[in-house]
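Down below is the structure, laid out as structure tokens.
The complex appears here minus one protein chain, its other protein chains still in place.
Take a look at subunit A:
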Amino acid sequence: MSNLDLARWQFAITTVYHFLFVPITIGLSAMVAGFETQWLRGRNPEMLRLAKFFGKLLLINFALGLVTGIVQEFQFGMNWSAYSRFFGDIFGAPLAFEALLAFFLESTFLGVWIFGWGRIPEKAHAACMWLVHIGTLLSAYFILAANSFMQHPVGWKYNATTGRAELTDFVAVLTNKVQLVTFPHVVASAYLVGGGVVMGVGLWLLHKHRGTKDSLMYRKAARIGAVVTLLAGAGVAVTGDTQGKIMTEVQPMKMAAAEALYTTQDHCAAFSLFTIGSLNGQSQKAAVKVPCVLSFLATGSFEGKVDGIDDLKASLPAQLQKQARAEGVPAAYSQPADAVYTPNIPLAYWSFRLMIGVGMTSTIVALGVLWVTRKGRTALAKPWVWAGIAVPLLPVLGNSFGWIFTETGRQPWLVYGVMSTKTGVSGNGAGTVLTSMVVFTLLYAALAVVEVRLFLDYTRRGADPAPPDPDAASTDEHDTPAPVSFVY
């Protein structure tokens, strides 16, 4: 494999791995903050127990999310130095903003939250977790703004004197229309994950503790998780739909690839549920299609026109090259050398379907959970327990498929239409990149095993019993700190 292939693989591995933990952190921090706030409002000890219990799961997960994020930040310089030089003027700023506005907030207040039980006022303690959550959202905003720029570059110009892209309008970068639909979509997906984890873990523990008083608490958790999953699912669908239309507008090839649609449909394009056989446009054996739905997804009208791959292949290169020339970008950057203007179709097609499929499935399961736990029911049929185990996994995978789709669908460009992926890579030898890829992948694999084991062990154990007297946990100014659950 070439240096370029390895750098791409490494980026894919790092990003997908990092993004297994990010949505859990975003979603779960909100859930934990919510439980703790509920406890402050109603003094129901169950809410405190849930806050502490899910807090532990959050911490196990946060640790890995953080360390993989570090690699992410430095990877641009290590593997994509030509890109960093060319676009750093624009791309670096959101990253620096993320560090300054979000990372400090998350790290500092998570530290205070962990060690602050009984040492700071209760309201301040709950506020710490909300600040952690706000930090995760800010983090997501800036990173997605940087990514949206790569999908749809705005607010920049090419400077021929310095030979690089330069920022002209930072507000435009932060309010990129792709960003304005991507951010809500990603955040809703993260809440879907957070809700799914709480619902799934709650269901499983409800079953384990059936017949005991604790089952009522876990039932509550499962139901709260289910409600969040449903609301988030609706949010994911609405934002995803809007995103589809913007995507069709700015990256028509991505939508065509997502559907493996080769010939342009002037009206009423069908949405393909799945296809058996090859996706090369010729040897399709069977496909299940829903008429007109693709037109609606892509344009908002059942009668809308959707461009096919073949037609785009003929018209898109000239159009993009013209745009790049108008910006003054040298052809060496903007034109993929081997003139491949289509992304990997099967990858785009299947990741798009899986993303939507798992998202919808988890919402349906959530509805079912609300039904089977209605009116104080705590006895569950076995399949619901299995659903409880599967449900947190589904949206996590859905998020991964979403990123695989959106990132591979942008190919062959790093920055759509402006800089081809090939021209952005560092000059390091393939051996160097391979070394780091092997090291990181092995490290990630080992850490994944550790984290999953810990996560399962803590889940299996369940929530700690309620503290004997909740008032004793209030602020004390004595020299001897009260034994607190989170001290190392």
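Miscellaneous remarks
We take it that a residue touches a chain if its C-beta (ideal position, glycine included) is under 8 Å from a C-beta of that chain, and two chains touch if they have at least 3 such contacts; residues count from 1.
We adopt the following convention: contacts and distances are computed from a predicted model.
According to UniProt, the chain absent from the figure is "Cytochrome d ubiquinol oxidase subunit II", selected among "Cytochrome d ubiquinol oxidase subunit II", "Extracellular solute-binding protein family 5", "Nitrogen fixation NifU-like protein" or "Tungsten-containing aldehyde:ferredoxin oxidoreductase". Within the whole complex, the absent chain has one touching residue among A:45, A:77 or A:357, and that is A:77.
Among A:45, A:92 or A:235, only A:92 touches the chain that is left out of the view. Take subunit A: the residues that touch the chain left off the picture are 56, 59-60, 62-64, 66-68, 70-71, 73-74, 76-79, 81-82, 84-85, 87-93, 95-101, 103-105, 107-112, 114-116, 119-120, 159, 162, 164, 166-168, 170, 209, 211-216, 378, 426-428, 432, 435-436, 439-440, 443, 447, 450, 454, 457-458, 461-462, 464-465, 479-484, 487-488.
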